[in-house]
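Attaching a single structure in structure tokens format; questions to follow.
Excluded from the complex is one protein chain; the other protein chains are retained at their positions.
So, chain A:
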């Protein structure tokens, strides 16, 4: 069976490509990224700010079990409804650098759609660290500072 979510990480490139096909009409998929209440629900985060427009910005916040708050934020560089969002993403005070994200939304049929996330990191090492978060999370462990910071965001 074909995997619904695919991740491509070419060796020697500081980028990742994540694609996913959804059993959702295109406009609903896009809405999941633009309506604050919906973003909050599927991302498991508080949406403090979400300006869906060119030159807009966004900021989310999660609270860990100890009650510490963690912010995530960025700016929106391009916004075309049902087509694309270009934005930056940064985990505040985590030691992780900012990353650039190209989100492309595509209609497949009336009831299915596709998202392609093209993420660009500053360096190959940062990309490796992000991949490592997935591994650490998968094994239920976090052993360095960066992973611990990232964990708080990825806890759900």
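For this structure, a couple of remarks:
In the analysis below, a contact is a pair of C-beta atoms (placed from the backbone, for glycine too) under 8 Å apart; a residue touches a chain by one contact, two chains touch by 3 or more; residues count from 1.
By our rule, contacts and distances are computed from a predicted model.
You can't see one chain of this complex, but its UniProt record names it "Winged helix-turn-helix transcriptional regulator", from the set "Biopolymer transport protein ExbD", "Thioesterase TesA-like domain-containing protein", "Winged helix-turn-helix transcriptional regulator" or "ABC transporter permease".
The chain that is not drawn here is touched, among residues A:22, A:72 or A:105, by A:22. Within the complete assembly, residues 3-7, 9, 11-12, 18, 20, 22-24, 28-29, 31-32, 38, 41-44, 115, 124-125, 127-139, 141, 143-146, 154, 156 of chain A touch the chain that is not shown.
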